[in-house]
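Here the complex is missing one protein chain, while the rest keep their positions.
Going by the order they are written in, the chains are A, B and C; count residues from 1 in each one.
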Amino acid sequence: MASTPHAHHVTPIPVLLRTFFLLLGLMLLTIFAAQAPYWFPGMFGWMIPYWPLTNAIALAIAIAKAVLVISIFMGVKYTTNLVKLYAIGGFVWFLLLYVMLVDYVSRPWEPVRGWEAVPSSGLPRSKESDGGVPYPQFPAPKGKDGHEAGSH
Amino acid sequence: MNIFKVLPVAPEQASERAFGYDLIFWTITILAVVFTILVFALVLALAVRYRRGSSADRRYPVYHSNGIEAVLTLVPLVLGLGIFAWSSADFVKFRQRPKESMEIFVIGKQWMWHLQHMNGIRENNELHIPVDTPITMTMISQDVIHAMYIPAFRVQYHVVPGRYTEMSFTATKPGRYKMLCAMHCGTQHSEMVGFVYVMSKSDYARWIEGGGNRYEPRAATMVAAGEQVWNRKACGNCHAGMDTVRGPTLNGIFNAQRRLTDGSTAKAAPDYLRESILLPWLRLTKGYETTMPAYKGQLTEEEVLQLIEYIKSNSNTSTSGSPQPYSAPGARTLPTPTHPENATNRANRYGSAGVTQSEEGAMNAR
Amino acid sequence: MSAILERTAAPDPQVKKNYLNADHTLASWLLTTDHKRIAVLYLIGVTVMFFLGSLAAAFVRFELTSPRGQILTHETYNKMFTAHGVIMIFFFLIPAVPAVLGNFLIPMMIGARDLAFPRLNLASWYVWTISAVIVLTGLIMGGVDTGWTFYTPLSSLYSNTQVSLVLVGLFLSGFSSIMTGVNFIATIHKMRAPGMTWFKLPLYVWSHYATSVIIILGTPVVAITLFLVVLERTFRIGIFSPELGGDPVLFQHLFWFYSHPAVYIMVLPAMGVISEVITCFSRRQIFGYRFVAMSSMAIAAIGFLVWGHHMYVSSQSVLQGLIFSLLSFLVAVPSAIKVFNWSLTMWRGSVQFSTPMIYALAFIGLFVIGGLTGLYLAAIDTDVHLTGTYFIVAHFHYVMVGGAILAFLGGIHFWWPKMFGKMYNEFWGRLSAMVIFLGFNFTFFPQFILGYLGMPRRYHVYYFAPEWQFYHVASSLGSTILGIGFLMPAFYLTASLLRKDNVAPANPWGAKGLEWENASSPPVTLNFESQPIVTENPYNYDPIEDTNKVRREAGLPEIPREDPDKEVHH
Partner (left out) sequence: MATHAHTADPDAPAVYEQFEDIDQQQETYILGMWSFLVTEIMFFGALFLIYSIYRWQYQGDFYIFHKELDYVLGGINTTVLLASSFSVALAVHYAQLKKKRQQLLALGFTLLCAFGFLIIKAIEYGKKFEHSKFPNDTFVWDAAKYGGDPEHARLFFSLYFSMTGLHGLHVLIGILVIGYLMYLIAKDHPVITDYVPTELVGLYWHFVDLVWIFLYPLFYLIPK
């Protein structure tokens, strides 16, 4: 079988080993990148306010690990173009789901008052300081009827 | 009989948005009809002409033509983009909150609309709003997703739990319109139905002043109760502080001698007042040929008593000038001629605008 | 006319071995890995589900003839329309064309002996059947009242009906769908006969390829979404319910991410059927082969980018709404290309009004109306008033019933001789096609007006608007005609199986394609006696010869033929 001209690519063990250790190293790196500001506040404490950066580092390392696994372990690097198309296409299509973020990003712009970006609704934010304004309160009724406000 | 009343093909246009909306709607309709006819004609013509065995020339068959395909791509694309641009502009306008608007707060719940006005008046499944006034609804649901849908205004927006949504519109035509829930919300979804009552501005002011028609304060005295009935039925719209073309003032009328259309006189004793309220055409005051609507069946005897008591109270204080049956600004002036419906339809509307019992009246009036 | 219709072969004294009579035990059917037998199993399944779903629809239409309802309570009515939606969408429309006709035809059309993974194919039927049983159990024992869209938080926290059970069933049916999709993709890529290049594929295969891509990309998303709703009901984890911290609009996003492309899962294979039928009965190559093929792929791709047009007024942002509106208009273009290319296929052809052709022409008509009314709903502003009303109901029935079901019936009629080796009664076939076309328009056209007037969908009573009753009664009357139309094929097709004197020849329509030219009717177990080799383009018909054959029989002069060199410029 291995002697036929159509033999499948056999990934040599050293390549696999190298990949494995690279993956382990990347894992340690990602832990370090996430925890360094807390372990060494003197040296890396400045990173804490820049959480998007730290996020980006963590994701970049994860993507690097994923690429290693897909191309070497899963053998996509050595396979046919068709399989490459499906492997890459799957991830590209997964990113398509993130079109939904457009909604979540632009929702706080509403209601549209001449397209100015006034955050006034959108999902409840975790903190008021996130830029969300307090929700409109129902005004208390005049209470002519003696009923309590809002006791629908 | 108007066939479109019985078999309507289009909903009423009762908001500022409706005309522009219908313009797009019917434009697309024309396009759709044209294209449908085009395709049907093409299919039928080709199918008949080239039916099996016909003598039509079949030489030089065309199997592909980039020119035709380009036309087939570009024409729908351009038309589609045109419609897109037009409708998007309209939609952005719809989603904009007017600079100044009256806010109504809406709570959707299974299976009912709770609405609340700025001044705290609350309504269930009914909304009274003034005509020609921008309204902004701030909406939230307390359970599942509902959709506030008023077909005559061409507006709809979901009422979502956990988040405020907004919807703005301006009603342009007094009347009664369906207010529906268009998002399936459980068992009684189809009964989550209410009505929007669009009133003239003065009617609305009076309605507001009267505290709405449902949640009015409990009156402490007979006179106060009478005042409520007075406001609810909007009697003051015609019977103002002085005689007008539409009706005589009722201030100081109690037990006074009234000159009637047939020349006779009558004393405005409680019996006469009761008769004039319930069946007014029996004895009309001189100078007023058009009769006011009969309130027989619309007022209980209790309410009539309260009204008479209220009229009496106005007569007793006549020495101190005209009494103030209500104090809303503009409420004592007559409806302005810019609202011709008021004159023509007032009889029915006064009997119904604020009341649920006589919805049919309002329907007939339109 | 009679000359055209004499297609049945002389009764063959020797019954040849084929996939139907290869083995007669029940086990040979239930454990079969033959794609053709699995298609027959699916056909039985979807037919049962179709009539169950229609029964629910009949109740709905009967209720609506009166403004105050007729016999059902609100709850039962809600369960009826939910049952109708769930059964028809998940157990009829989605599997109908792919799992029945696709299963049967794809290997035959590309010249393969079977699908790539025959056991997976059988597993998909079992998963489908189990899920159907689970869902039917749920719908009968307690029912579901949320509508087939299962919007949270109604479905997650507020409904006391059998939502969890039904959702588990739908989750499973998603896997059945995925198995079929994976199978088709591997088959179409790897199992084509020698010479069968991509641009020699029948368009039916193209449309199935596009469908399969949608299935594998979309179905998992809705599967996990529905499963999260089950978890939400079971454990009260809060992902889609605001009371538990979640966002209900996110559910709608994820639901429609699949469920809009699902519309194309239903209608793309239907379009494939139409391409086959129109070319065969016009005796002509399809007009613009590459455009039709590529428009399938374009629809599949753009179809994934338009889900937000279900949510214009669901409190999604205006920007998102505008983006989706624009993309929704783009998807109209490939659909328009298809419609006109089908129509132009009859140009200089030799058109024959057989039953499948009548279905196909009816499909074009109804699909045009369904597609054009989509413009109202793609336009973000007109959608505001029409969304959630009967306009939507009418629109998607025009596309789904007028499109997918008519094409399915057309396809069943077209390949019936191939599947079972029997000819059906042509008169009843044509009659049923016309009855369905008429009944369909009677049923659903009034609903456009109802929707414009403001009748919301899923309303049981409308006593506050008695002026709507006329249209409802008209629609219900039409649905009776439609129902009769749907019952007719069930009877005469079954009858055709029982009769002995209507044996079909291998190629009764004189159609092109490996399944017609290289296989017997019904085909043998491994489809072909010998491996077919493809040399010519698909749809290589000769309209002039076809017409002249008829004219010769009728004693008419033959129409002229240009010299053969000039004829084919493809």
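Note that contacts are C-beta pairs under 8 Å (C-beta built on N, C-alpha and C of every residue); 3 or more make two chains touch, one makes a residue touch a chain.
What you see is a predicted model; the values in this text were computed from it and never measured.
Student: One chain isn't displayed here. Which of the visible ones does it touch?
Tutor: Answer for the hidden chain's contacts among shown chains: A, C.
Student: Which of these, C:L154, C:V182 or C:V435, touches the one chain of the complex that we don't see?
Tutor: Looking across C:L154, C:V182 or C:V435, the contact with the absent chain belongs to C:V182.
Student: Can you say which of C:M191, C:L438, C:V473 or C:A495 touches the chain missing from this structure?
Tutor: C:M191
Student: Based on the whole complex, identify which of C:A99, C:L115 or C:V435 touches the chain you can't see.
Tutor: Looking across C:A99, C:L115 or C:V435, the contact with the absent chain belongs to C:L115.
Student: Can you list where subunit C touches the absent chain?
Tutor: 33, 107, 112-120, 178, 181-183, 185-187, 189-191, 216-221, 223-225, 228, 231, 235-239, 244-247, 250, 254, 257, 526, 531
Student: For subunit A, which residues reach the chain that was dropped from this view?
Tutor: Missing-chain contacts on subunit A: residues 1-2, 6, 8, 10-13, 16-17, 19-20, 23-24, 27, 30-31, 33-35, 37, 47-48, 51, 54-55, 58-59, 61-62, 65-66, 69-70, 72-75, 79-80, 82-83, 86-87, 89-91, 93-94, 97-98, 100-101, 104, 123, 125-127, 130.
By definition in this document, only the chains that are shown with their structure count from here on.
Student: If I average the CA coordinates per chain, which chain comes out farthest from subunit A?
Tutor: Following the centroid criterion, the farthest chain would be B.
Student: Find the geometric centre of each of subunit A and subunit C from their Cα atoms only, then give the gap between the two centres in Å, rounded to an integer.
Tutor: Each chain's C-alpha centroid was found; their separation is 37 Å.
Student: So, what's the distance in Å between the C-alpha centres of subunit B and subunit A?
Tutor: About 49 Å, centre to centre.
Student: Could you please state the distance in Å, as a whole number, between where the Cα atoms of subunit B are centred and where those of subunit C are centred?
Tutor: Taking the mean C-alpha position of each chain, the two centres sit 44 Å apart.
Student: Quick check: what residues of subunit B touch more than one other chain, meaning two or more?
Tutor: In subunit B, residues 92, 95, 162-163, 165 touch at least two other chains, as defined above.
Student: Tell me, which residues of subunit A touch at least two other chains?
Tutor: As it turns out, subunit A has residues touching two or more other chains at 110, 112, 123.
Student: What part of subunit A is in contact with subunit C in the complex they form?
Tutor: Touching subunit C from subunit A are residues 82, 90, 93, 96-97, 99-100, 102-103, 105-107, 109-110, 112, 123.
Student: Inside the complex, what are the residues of subunit C that reach subunit A?
Tutor: Those in contact with subunit A are residues 189, 217, 221, 247, 249-250, 253-254, 257, 304-305, 308, 315-320, 323.
Student: What residues on subunit C touch subunit B, complex-wise?
Tutor: Interface residues on subunit C, with respect to subunit B: 4, 74-75, 78, 145-147, 149, 151, 153-154, 158-159, 242-243, 247-249, 282-291, 312-315, 318, 321-322, 325-326, 329-330, 332-333, 336-337, 339-341, 343-344, 346-353, 361, 364-365, 368-369, 372-373, 375-376, 378-382, 384-385, 387-389, 449, 452-454, 456-462, 464-465, 467, 470, 543-544, 546-547, 550-551, 554, 556, 559-562, 566-570.
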